[in-house]
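Removed from the display is one protein chain of the complex; every other protein chain stays in position.
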Amino acid sequence: MMLMLHSLPFLWQGLLVTLHVSALVVVISLVLGVVLGVGLSFGPWWVVWPVRLYSDMIRGLPLLVLIYSVYYMLPLTGWSVPSFWAAVSALAAFQTAHVIEVTRGAVQSIPHGQHEAGKAIGLGFGQRMIYVVMPQALRRFLPPWINTVVSTVQGSALVSLVGIVDLMFSIQQVIGRTFKPMPLYILGALIYFAINYALSLTSRALEARFAYIRE
Amino acid sequence: MPISVSDDPSTNPLVKVRQLTKAFGINQVLKGVDLDVPKGSVVSIIGASGSGKTTLLRCVNLLESYDGGSIQVDGIEVGYRAGGTPRSERELARIRADIGMVFQLFNLFPHLTATENVMLGLRKVRRMAKAEARATAEHWLARVGLDDKLNSLPIELSGGQQQRVGIARAVAMNPKVLLLDEITSALDPELVGEVLKVVRSLAEDGVTMILVTHEMSFARDVSSRVVFMDGGKVAVQGTSREVFGALAQHERLRNFLARIELKEV
Partner (left out) sequence: MNYHLNYYFIWKYFGRLGWGLVVSLELAIVSILIGCLIGLTLAVVSHGARRPVRILVGAYVEFVRNVPLLLLVYLVFYGIPSVGGFAYSATTSFVMTLSLYAGAYLVEVFRAGLAAIPKGLIDAGRAIGLTPWQRVLYVRLPSMFRIVLPSLGNAFISLFKDTSLATVLAVPELTFGANWIYTNTFRIVEVYTVVAPMYLITGFVLLFGLRRLEHRFAIRRR
């Protein structure tokens, strides 16, 4: 128990890296994912096919394989990318595919009748998107999207395997010095748990709050 | 060949449908429909499912495109420009602003209150100022009997109330013609009356309407003209008395009405 308390400062730096990585990945995947997701739902075939292909292929791979591939192959292209950015790119590519799916699901779940009602009162395509589709899609988007944020934090633990000194890596370092794995693992689990559980609860609260949208 | 018993001396009808054809894939749903809707009249379209009546209605405001023939609303060809090219989405939006539609499944915007539902078209299409739009919306909601539900969300309203909001939303836009697509079919029986009452009152005010309905007694009472569709064409049309009363000569119409009346005791 005392050990757990003493190791906290050593874990702190790692935690910051974990949060840093997660935040970067969340932002990048959010922007790219939503844009591509909307393109997938409403765009012409030359947007739909590549995005579809990308999303299906990336989601069909284990995250670890993706991280290893990017991490080891990137240097070969001549780009000397620091390992931090290689890992972030891999994780971001993975999450973007998921955000694309969440966006597509949210937008395509709007019942057809809503589009028709918008058309019937004379709204153009852009107006329908802004005033009818997006407000409803947002409410369907948020809860599952928060789940992708949770999976980002989970996935960030894998960057420890390519040498990024995140929370997971720091835990291993402390264990390497103290030879007492269990307290550290428990402590680490609690930290990850605190972050993710808070996010999960938010997601569930939002889902309940927006239930009136589902008819 | 449409059988028409009485030929009304029609002044230029508000809605003119000529030789309308429409197919869904290999299924020819409309096989040459002719229809006139004079201004201020209420036209009910009746017929069995699959007769094409809903498709016909949805063609009038271009929710469905049509393959051949013509639909003119107030002199404007709805689906195609003068040269014969199909209209763009933007042109269609402008045309649809003058045609109102009320849906069987209401299709209210669930994230907006009743008032906001009605105001959306007024503000974004008619470009009214917020205060004016709100006043208009509240006026129409009161007119359909919902002045105590102005700030309610659709999920808080009964089916009949939701449908009345749908009517207010369509009528507030001051459309040239109102299209009503089986608006009571999805309602519990005890809620049908309140909706029909609103429609009747609008008819009395002279709103031009095209109704697709299964409510035969309502169609009989409220309509100036009734159109019976069968197999993608207009089989019988005339005033409601003609169609429901003396026109027992038309076999399929008789069968259809017999089936309906049996249920509607």
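In this document, chain identifiers A and B correspond to the written order of the chains, with residue numbering beginning at 1 in each.
Note that a residue touches a chain if its C-beta (ideal position, glycine included) is under 8 Å from a C-beta of that chain, and two chains touch if they have at least 3 such contacts.
From a predicted model like this one, the values you see are computed outputs, not experimental measurements.
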Touching partners, among the displayed chains, of the absent chain: A
Residue among A:Leu8, A:Val27 or A:Leu64 touching the omitted chain: A:Leu64
Subunit A, residues in touch with the chain not shown (by the definition above): 57, 60-65, 68-69, 72-73, 76-78, 150, 153-158, 160-161, 168, 171-172, 175, 180-182, 185-186, 188-189, 192-193, 196-197, 200
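We adopt the following convention: only the chains that are shown with their structure count from here on.
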Complex interface listing, subunit A residues touching subunit B: 111, 113-114, 116-117, 119-125, 127, 131-132, 135-136, 139, 212-213, 215
Residues on subunit B engaged by subunit A in the complex (per definition of touch): 61, 63, 89-90, 92-94, 96-101, 103, 105, 107-111, 120-121, 124-125, 153-155, 169-170, 173
